Every structure is written in structure tokens, then in C-alpha cells.
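This structure is in C-alpha cells; I'll ask about it shortly.
The other protein chains are all here in position, but one chain of the complex has been omitted.
Letters A, B and C mark the chains in the order given here, with residues in each chain numbered from 1 onward.
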Amino acid sequence: MLLSGHNPITGYVALFQGVFGEIYYFGETLQRMTPLIFSGLAVAFALRTGLLNIGVEGQLIVGWFASVFVGIVVEAPMIIHLPLAMAAGAIAGALWGFVPGLLKAKFEVHEVIVTIMMNYIALHIVNHFIRNNLLASGQRTDFINSSASLSSEYLAALTDFSRLHWGFLIAIISCVIMWFILWKTTKGFELRAVGFNKNASSYAGMNVNFNIILSMSVSGAFAGVGGAMLGLGTYQYANILPAFTSYGFDGIAVALLGGSTSIGIFLAAFLFGGLKEGANNMQAAAGVAPELVEIIIALIIFFVASSYLVRWIYTKLQFKKEGK
Amino acid sequence: MDILSILYTIIPAALIAATPLLLTALGGLFSERSGIVNIGLEGLMVMGAFGGIVGTLIFESLGFGDAAPWMGILFAIVIGAIFSLFHAVASITLKADQIVSGVALNFLAVGLSVFIVKEVFDRGQTDVVASRIPRVEIPLLSDIPVIGQLIFPRVYATTYIAFVLVAIVWYVVFKTPFGLRLRSVGEHPIAADTMGINVNRMRYIAVMLSGAFGGAGGAIFAITTAGNFAGNTIVGQGFMALAALIFGKWHPVGAMGAAIFFGFAQALSISAQQIPGLDNVPQVYMLILPYVLTILALAGFVGKAESPKALNQPYEKGSR
Amino acid sequence: MEYVIEMNNIRKEFPGIVANDNITLQVKQGEIHALLGENGAGKSTLMNVLFGLYQPEKGEIRVRGEKVAITDPNVATECGIGMVHQHFMLIEKFTVTENIILGKEPKKGTTINLRKAEKDVAEISERYGLKVDPRSKIEDISVGMQQRVEILKTLYRGANILIFDEPTAALTPQEIKELIQIMKNLIKEGKSIILITHKLKEIMQVCDRCTVIRRGEGIGTVNVSEMTESTLAEMMVGREISFEVEKKEAKPTNPVLTIKDLIVEDIRRVNVVNKLNLEVKAGEILGVAGVDGNGQTELIEAITGLRSLKSGTISVSGQDISGYKPRRVTESGVGHIPQDRHKHGLVLDFTVGENILLQTYYQKPYTSKGILNYTKMYDKSRGLIEEYDVRTPNEKTFARALSGGNQQKAIIAREIDRSPELLIAAQPTRGLDVGAIEFIHRKLVEEREKGRAVLLVSLELDEVLNLSDRIAVIYNGEIVDILDTKDTDEKELGLLMAGGKRDVGDVQ
Partner (left out) sequence: ACGEENNESTPINDGGNNANEAADNSADENTGNNEAAGEGEAFTAQMVTDIGGVDDRSFNESAWAGLTLFGEDYPNAEVGYVQSSDASDYAPNLNRIAREGTDISFAIGFLMEDDIKTVAAQNEDQNFAIVDTVVTDDNGDLIPNIANITFAEHEGSFLVGAVAAMQSETDHIGFIGGVEGELIKKFESGFKAGAKFVNPDIEIATQYAQNFNDASKGQQIGNAMYGNGADIIFHAAGATGNGLITDAIERAQDGENVWVIGVDQDQALTQGDWDDGNVILTSMVKRVDEAVYQVAESTMNGEYPGGEVLEFTLEDAGVGIAESRENVSEEALTAVEEYTDMIINGEIVVPKTDEEYEEFEGSL
């Protein structure tokens, strides 16, 4: 920042104030991190099974669309409608994860390419459906029925009209769910085993192919629910997307930064959400280009990834202790 | 439009679209053949596009005229190679997870390039370059009746250069000592080490080559197609290049085939509306066509792609 | 200047452990010098120091009397030192020639001069009697030939001091014989050799002198001619070792495993198991002897459900298990100690405890309603760790951190504890030291005594002869003969393994 002739202290103060300065911004930060938690969970879940899901972006898009579709088309009391809409998002995302999972399991097709391709397919198909079947005004669909909405007057009032919605709580619960599935259930044990060593897993009688498909589907479901957060929470509609939302790609960073653990993902999503929210204030209050935040995020990821250095020193110290 | 004139439109379009993908995929080939995953190709292309445009603008203003875009590409190659050092240091020296490092590289590229553009040009995008890469055809060969224009169409000089590079890369990787060592490092770094090969140095060279090629790919896209640079000049081409690399089974000729295939599918999807018979097909089918075809091709006949054995494994001396 | 190599007072530390402590090793010109020690004693480490892969904390190295600092393998190569590593350092997708010339390629312009390279390779292999096909890919050739490639690599670089780290662990008896011949040829050509092996018989056979190390410390150097196998073993372990497996007369009862007309294809759709018939009875150990690549792997995979059968039937205790998935096979009473413990036996990034329950985690009481009970899992594994003497800090240590012997013990604990009626043991003692071998052999015999059927598949004839009650010889995917152990010997088996009455040649 110094190099570009801005006062870095003002910049960072503005960044910080952009998150914690007013309760409104804090609410917005939490709102912003909600889909990031989901995309992070999605990436992490697949990663635990040894799969790199670059398709979170596409899974999130179809989840967004499907939840909004159900939110608009279905008439039902909230107790049915909201879960139904979320389930639609989850199923759509799961389906979008299922395809690369299936191809990987049956034909050994590299999941990275298939998921990249599936992202584009999701984008075009969803845009096509909105444009031809659901266009209400401008580039978006109608608003969803309030019975499918996650928005919360209570949370909004608490945070001075921010768009914080119940989805935030669902995100926290989902973190717990992922942790529970992976570390407490029998299926999670299998998924992790497959992730580490496919051969040994199949020797131990696990169905490797099934676990790959399952893992990609669950991963996709997380992403799909993340999309539902946008459709049922933040925006209340789906719109024609001119380009990718980038939640999916951010999710890779969130998952990796969070070490693919639930708590880590929560914290990383908060960091990302905060940086992005704060960036707007930094721009407004200190005249610093918001791209700076992207640079900061990238550098943070580099440092975290390079923790080898720290780890190496740490183990060295520990061995010394044990040696004595 | 008859078949022939359709082909006359589509083929050059396909080859032009394939060129940046191909070059970037060739770069990725070096890196991945040495055992370093490079998800950061996208970011390298971004830096290349940035360097290519900024370089061209600078050389234009210095009065280099028609040579400016070529010097811009060279500038981008240097920028790409330098920028790739982030990935190299993190994933080779600091043993960072290579995928994490690649993802960070992508973030960094967009942030850094747009930030610099804003600071230097005081706006979010650069000016449009005035001088362009010329379109050429191969003199005698393209004069062959009918097929001459099909096989050797009028495309950018850079496209032909890219094809020549495929042959050169193939030669380097499979015929020279450098290539043998490069591949050995990607297959079995410990073995290579015991044979006196400096594993990390090879990997540094490979990653920097991927930066240079990715830089060239990005620059060529920016100069020939976009004309200027902004944060959204490169959106996903790097990922497509990665897909081409894997689709092409980490082989230069395979990558070339995949890149042309992507380019062809894209050109077809775009030109379809102008082609009688295809113009009534809903556009969405045409838009998703390249991606669906790729998936089908992979599932159907291309089959399993076997990656270099030591891909994504940091090398620590003395480990086993 | 008597010694070609002198390593004086070498000390090498790893975080928390002293792998070599004040070790001295002196090798004379023209001798085969054995280096003996238990698993983890520090042999490989010492040789890696000599080869420049590790830097010692203390001590000096002299090559032909001259003090040298071997900072990396290049320096070692310049000093004429070559090393054949315990785990082969070969690149599978490269050809034999490419592997040999890597790092020192003959060139023509900028291109590798493959023709000259192939000629050079052929020349050296001729001279030392190391038969290889310069153009084959490593992944397509036998282990024995791979080893010859390793040796050629060192010779190509002009090595005259060769280090062999456990070269015979993966070889067939025939290949071992050839290797010994090769070593003798090398000595004749004026080379010196350092040989690491756990097989005392080999030391007795070819070595002149032997240096013994125990837990990183040098015990001493002796003339082999003055020693016997048991005195060497004692020197190494520090206690007496019994080589003969003590076992009572077998009392085989009803058949447990019955295989009828089994045909199995490999990936290339070639029949690798060919109309095979076999029966293993309760209370006996049936050993399968054969040269590697005669269908043993595919046979085991077919029994355990990892590979589909083309035709024929497999039944266990009267239940037809042909076509069962691995899980159902296991549940039908089959235990399996796979031959490659890292690839198939363990999830190295799981804890020892998790690995011990890798076959049973989904059963009660470890799982109820889909939820894992880690407390129960770790309780169970703690017990087994103790019972099977798995040396690990605790059950929550990652399997990766254990030595090979202890990893193997964890697998054996897992498989035997399920009390399978049929226990398949493939190469159960590969690369282990005598102490660990003794333990594992005892466990297998105990199983037999309990009335289980044990199918032992091993490339080591000694092991087969020592343990089995009956021996089935496999050749070309068929059982060519089944013999009573008492009525046969190594020589006869060797002949049968090589295809009956035919000449014993180079089988690939």
C-alpha cells in the first residue's frame, strides 16, 4: 500500500472498520461468509476422499437455481416449503457432483476436467432456463414466495438492516455436520480411508467406487445448499449470471486455508468474508483499490500453505524434547 | 452457406481460439512433467495478458511500431516466468501444497495486475493496443486448391509459431537429456537425485517455463483477441488449458489435439447461428456443446489419463 | 593402503534418534563385505551417508586412504562408489537404457545419442554377465532384471565400490543364484562390494568379512570363515535365535478352501490362472512355491474377491464364494495378509488403531447405527498391540511412523484376531529381520495348531520349506505338483518351479 502512495494505516483501519465498525457491516460480513462456508465445506469434503472438486462453482449455481425454482413455483406452508426448497438446492448440487463422481469411478476420467466442464454447462443451462422460462424483470426471476425465504427480520433488525439471514445458522450446523460425518460415522471412516489409500480400502472390503461417487455427491450437495443460501437468503431470486460467481473458486481457498477442517473453514470463511466486505470500506474511506484485498488473500494463502517451514521447525523442537 | 464456406469460417476461428490454450498447456506440461501441479495456469495467463498489453503499449509509445506486439509478448514471457516464481518457491522450496499454491497464484495474478493497472493507468483497464500481430498464410501450401486454405488458413503468425513449438517441446521433452531428466524428476525424484540430478533446480526451471509459456499464451490472447487488458480479460482460459493438458495426457501432441478440439467446438457453437440448419437449434445446446463433447470424449474413447507419478509430491531430500 | 573404503566413527542423527553412533566400517580391496543388523539398526543410513545422500554429524570417510567429503551422490560417483538401493530407484516408464544413462547421457548435438547408449549398455552387460534387454520398459521386466539394471547403473558410471542394500529380499532363488554369480564376477573384475542382507546363509556363502551393527552402534567386524550362522545371528540380536520353526505333526482334517478349475484373466485378457485346482485343509499350512509372475498374485486376488474370475469355483468351508465382493469374502471367514503392506495392507495416514480395525470397523461394537465408537476401537487395538508386540508409541500413532516389521505385525494382528478359517499369507516376512520373521512364523504355526487352514504364498523357498506341511508348485497359472514337505528339497522344488523337467533358464 505504501508503494502505491496510500497511507497503509488508514487503509487497514478502514478495512477493520468495514467489518467491525458498524453492526450493519458485521451483519453483512456474516451474510457474505455464509455461502463461502458451504463452498469451503464442499471442497473439503471431496478433498478428504482424495478428490479435487473444482466444480463447486457449477454445483452452487444449479443449487441456487433449483432452490429458487421451488421457492417460486411451489405454494406450501413454510415448514414444508423452506426445507423443500433447500433440499432442491442440495439435490441439484448433488446431481452435479454425481456426474463427475460417476465418471471418475466408472471410467477413471479425471474429475478436475469434468468438473471444470460441468461448471460451464451449469452456467449456460441455468441462464437458459431463467431467460426462457422464469424471467421476471431485467435479468432475474421473480422473488421467491416468503414461505421459502430464509431472510430474517430478527437478524436484520439485530444488524441494522443487513441481509444476514437464517442461513448463517444453517452454515454453522453444516460445519458440525461435516465434522460429524467425517470423524464420527462409519461412512466417514470409509471416505477418509479411500481418500488416503484406494488399494488398501478395497482390500479392506470397502466399495471404492461407491465412496467416490458418494463423496462427490455429498460435496455437490453442500455446494448446492450454498447456492440455496444465495437464492433463499441473500437475494431471494436467481438471475442470469454474466460470469461465474467465484464462490466456488473462493471455496477452494477457504477449504485449503481451513485445512479441510470444519472449524478452519468457518474461520477462513470469516476471514474472506471480512476482507471482501472491508475492502469496500477501504475503497470508500481510504481510496485504496479493492484489488488490494485480493492480493492480501493470495499472500495469506501462500503463507499458510508454506507452513512447512513452521511445521519443520516445530517438529525439530519437539523431537529434541522427546530425545531428552 | 455450403459446407466448404462453413469450414472456411470455422477452421481459422478454431485455430485462433486454440492457440493461447495450446501454448499455456505446453507450459503446464513442463511443470507437471516435473511433478509440480499447476492450477495456477489461469493466473499465469492473466499475468501474461497484463504483461503483453502493457509491454505492447510501452513499446508502442517508444516508437517500435509493428515490432511492439512481439516485444510485448517477450515482455509477457519474462513477466510470466518471474511471476511463476511465487509458485515455485512456495511449492518447491517451502513444500507448500501445490494445489493451494496454484490457487493462491490465481488470486494474486488478478489482484496484482488490476491493482498495478489502476495505479499506473488510473483506471481499471488499459488502453487498446494499436499494432497487432499480422495474419499470415503459408505461401505455397495455402495455394493448394480447396484444401490448402482449409489446412493452412489465414491465421495469426502466433498460431503457426505455436504449432512449431509443439514440435520443439516434443523434441525437448522426449529427445534431449534435459527432457529425460525433467521426466525422471516428475516420475521418481529420489531416483533422479541418486543419479546426481538436482531435483529442485529442474523443478524450478520447469515451473518457470510454465510461467513463460503461460505468459505467452495470455499475451497472445490479449493482443490478438481482446486488444486491451482488464481484470476479466482472462476468464477460465487457464482452466481450459489445464483441461487440454490432462485431456492430451501430458503429451504435447495430445495437448495440441485437445486444444484444437476445444477451439473447434467453441467456433462451431458460435458460428452455428449463422449456419442454415443449425440456426434453429436453441443456443444453449450450442453453448454447452464443447463441454459436453469433452466429457463424452473423455468417458468414451480417450480413457484413463495417467499422470506423472510424483505429481503433487514435494521432494524432501532423504525422505522415502 | 589396505582399505578402499574407511568410514571412521560415523555418527548420524535424525530428529530424536541416533541412527548411527560411532560406527566404523573398513572395506578391503576385492572383498565382499557384509553389513548385518536388525531392522532399523542403521545399515541403510550408514550406506546413505557413504553415498552422499545424508551428511554425517561426525566421523570421516576415506576412499583409498584419501579423506573425502561426500556431499552428494555426484561426489560418491566420482569416488567410484555406486549403490543399489533397498527400494529400487528405477523409473518405471523409462526403458532400461534410459534408466542407466540418466544424468550422464551420451549426446549427439543436443539429442540423446540413444544408439550409442544402447551399445554401451550392451557392452557392459556382456562384460559382467548381466543380461538385460536395453529397450524394455522397467514396468515390463522382472524384478531380477530390474536389479541387474540397478547394478548396470553403477557400472555405467564407472563404480568400483558397489553397495548392495538388501538385494535379495525380492528375488527368487534362481535369481539369487544368478546375483551371487554376478557378484563373484564383479570381484574378479577388481570391484569391491558391501552387501547388506538379512539372510545369513548368503553371508556365509559369499562374504569375506562381516561388520555387525546393533541399534546404531558398531558391534564389530569378523571374518566370515570363522563364524557360523547362529554365531552371526547371536552377534546381531544379542541373544540366541532358533531358525527351525518348532511345530508338531500336522493333523489336517476337513478341507476349508477348495478351488476347482479356476481361470483368471489379467488386464490384457490373458489367462494367468489356468484351470487351477487346489485344496487346503483345516490344520495345515499349504505353501505355494513358484517363480514370481506365475499367477500367484492373481490367484490370491481371485480368492479374496479383488479380481473377477472367468470360470471355475472357489469355496470356503463348503460355501461357494466365487464372485463375492471382498467384504463378503472376508465375512465368509477369510483373512488376508497382502504382499505389499504399504500399498494394500495399510492406510499409512490412519493411526495404528484405525488400521487394526480396518476390516471390522463397521461391525458391532465399533459401529452402531452408522456411528463409530472410537473408544471401543482404541480399547480393542490397544489390546492387540500388546498381544502382538507391535512396537509403537501408542495406538494413535500414524501407521506411517512404524518400521516395516511393526507395520506387518499390526496387519497380522488384524487378520488373525478375526479368527478366519482360512488365512492367506502372501510374502508375510518380506524384508524383515530374523527376529520379526521368527515372531510371524510362530504366529502362523499357532493358527495351524488352532485348526485353521493357512495358505502361504512366498517367493522364498526357505520359508515355504520351513513352514509348510504340503507344498504346491505353481507354474504358468497351474499347480504342477503337490508335494509333502518331508519328501522334497530345494533342488526338486527349484526344478519344478522352472517348469518341470525343462532346463533352468532365465525366466522372465
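Simple rule for what comes next: a residue touches a chain if its C-beta (ideal position, glycine included) is under 8 Å from a C-beta of that chain, and two chains touch if they have at least 3 such contacts.
What you see is a predicted model, and the numbers here were worked out from it, not measured in a lab.
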Missing chain: touched chains present in the view | A, B
The one of A:37, A:216, A:279 or A:300 in touch with the missing chain is A:279
With respect to the chain omitted from the figure, which of B:13, B:219 or B:258 is a touching residue?
-> B:13
Please give every residue of chain A in contact with the chain that is not shown.
-> 6-7, 10-11, 17, 24-25, 28, 32, 124, 127, 131, 135, 137-140, 161-163, 234-235, 237, 239-240, 242-243, 245-246, 276-277, 279-281, 283-287, 290
Chain not shown, touching residues in chain B = 1, 5, 8-9, 12-13, 16-17, 122-125, 127-128, 130, 132, 134-135, 154, 221, 224-228, 230, 232-233, 235, 266-267, 270-271, 273-274, 283, 287
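Quick note on the criterion: only the chains that are shown with their structure count from here on.
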Go through B-C and A-B and name the pair with more C-beta contacts between its chains.
-> A-B
Where the CA atoms of chain A average out and where those of chain C average out, how many Å apart are those spots?
-> 47
Which whole number of Å gives the spacing of the CA centres of chain B and chain C?
-> 45
Could you grab the centroid distance between chain A and chain B? Build each centroid from C-alpha atoms only and quote it in angstrom.
-> 28
Give me the residues of chain C that touch two or more other chains.
-> none
List of chain B residues in touch with chain A within their complex | 86, 90-91, 94-97, 99-101, 103-108, 110-112, 114-115, 118-119, 231-232, 235-236, 239-240, 242-243, 246-247, 282-284, 287-288, 290-292, 294-295, 298-299, 303-305, 314
Spell out the part of chain C that touches chain A in their complex, as residue ranges.
-> 15-17, 304, 306, 325-330, 336, 338, 343-350, 354, 358-359, 361-362, 367, 370-372
Chain A residues touching chain C - in the complex, by the definition given at the top = 184-190, 192-193, 196-197, 199-207, 315-316, 319-320, 322-323
